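Chains shown are a subset, placed as in the full complex.
We just call them A and B in the order they show up, numbering each chain from 1.
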Amino acid sequence: MLRRMSSFSGQKLAAVVKELENFAPAKLAEKWDNVGLLIEPHKEKPIKKILLTNDLTEPVMGEALDKNIDLIISYHPPIFRPLTRITQSHWKERVVAACLANNVALYSPHTAWDKTFGGVNDWLSKAVAIQSIRPLEPELGAPPGTGSGRFIETDQTIRQLVESLQKHIQTSVHLALAVSHTPDTVIKTVGICAGSGGSLLKGFEADLIITGEMSHHELLEFNHNDTTVLLCNHSNSERGFLKEFSPKLSDLLKGECEILVSEKDKDPLVTVTNADTICDLSQKAQQ
Amino acid sequence: MLRRMSSFSGQKLAAVVKELENFAPAKLAEKWDNVGLLIEPHKEKPIKKILLTNDLTEPVMGEALDKNIDLIISYHPPIFRPLTRITQSHWKERVVAACLANNVALYSPHTAWDKTFGGVNDWLSKAVAIQSIRPLEPELGAPPGTGSGRFIETDQTIRQLVESLQKHIQTSVHLALAVSHTPDTVIKTVGICAGSGGSLLKGFEADLIITGEMSHHELLEFNHNDTTVLLCNHSNSERGFLKEFSPKLSDLLKGECEILVSEKDKDPLVTVTNADTICDLSQKAQQ
């Protein structure tokens, strides 16, 4: 009954989608991606409460139902491999069924948010002392600053960059030093790619790369080409953007919708550096 | 409120699915097909009312909701091309959303029913005075009589076969006479393929073929190879099986579920032979 008493007037789903598309048009997304409005409930109702999450895991789905959410915005698309059925035997089908059974809409922006100006890669770039910034692959026919990845000019040591990245993502980072570098090497150019950077950055030349995850053989390749790599874990290179986007979305919707950032959403991985710390770390993992 | 008063005790969805699989195992289906339990509601409830339909069109979906159906068995799978999203802009996505929003389960047997002994092709074969019958392509490792299509030995004229097929499917049929045949040619061998027979029957040799639909160039090929073809329209070669299956399913479920055959389900096509009849025919089309 609490739900009815919401002080938010809400907006039509179509109106919310329109604002999201204004921020980052679905057509920006990669061809292989699956973005936009992925689930539209059978019965129309006003969107009063919106939940932002990086991954729509089942704990996050539970949180959405507990909080009477009308629309979930999940950065990663919960439907990626197309569905041939919707049963209770796979978690992604359960999530889809839960949305439709409870009249919850689902929107996913993914690579459209990666490319848009002021999106996920621009947020990740703030870990660096930026002297200049531009997309790695500028998007043709889009506003300046739009495109895949970011290329930054800076003037910091690796030691400084590790520290400022730790602060920005608020957790530990993984360092793969170039064969020719030391922690005190001064970095002039940085490549940024939120998420899994291996395929976009292939063959890319910069002094240092910040991305979410990268395979062993990709790391050896970069380290032999004078490029140090900093890894955040995949979703830690993306999730922080949600806190930044939350008030922006509230404004775009003229304060008529309540915007929440998921409390259950987190990266699946924690690094356990010695046996003593596992209790604390894993308690964090259980939140 | 009527629903609660149902005199049927119902069965668990898993139990109903088990009986359907006993009748025609999903593994019988063609590799390219998408059969079995396609939609399983988020909340479990007993299956008291089951609706049988050939195609799950939106009129049939409306009928299912009006009649408080718990499980729809649709011969053709409503999800065939895999889904990347479930919105209100395409009828098949609307049907999926309607099922999930109303806790209606969906099961689809398709080619498993085609192949099983006592299934759709055996029903269609009853239009012929059978002297012997066997599958066109017997299924390895399955009970005798199981397989794709049927091959029948008989001894009837084309004229007789047209008449008996008209009675069996209760509507008009389409005749493509072989170059070497007349209506009084005696037919010794008949090939049966419910639905669209062109690819299964390619290169097949028989005096006459009964199927649902076939392309112009396939017809010319058969007619030049001494094979007359009788077409029923696609779903008219399949739908009649539902009336035969309905009491059989009731028995399999020990009378604990109510089984209905859709009143809205029909072939999309009606043949208009002259302008006078269009009113009547199209009224039928509107039922």
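The working rule: a contact is a pair of C-beta atoms (placed from the backbone, for glycine too) under 8 Å apart; a residue touches a chain by one contact, two chains touch by 3 or more.
The shown structure was predicted, so the numbers you read here are calculated from the model rather than taken from an experiment.
Every protein chain here is a copy of the same sequence, 2 of them drawn, and the whole complex in this file adds up to 6 copies.
We take it that only the chains that are shown with their structure count from here on.
Chain A and chain B have Cα centroids lying 47 Å from one another. Interface residues of chain B facing chain A in the complex, by the touch rule stated above, are 34, 36-43, 79, 82-89, 94, 96-98, 100-103.
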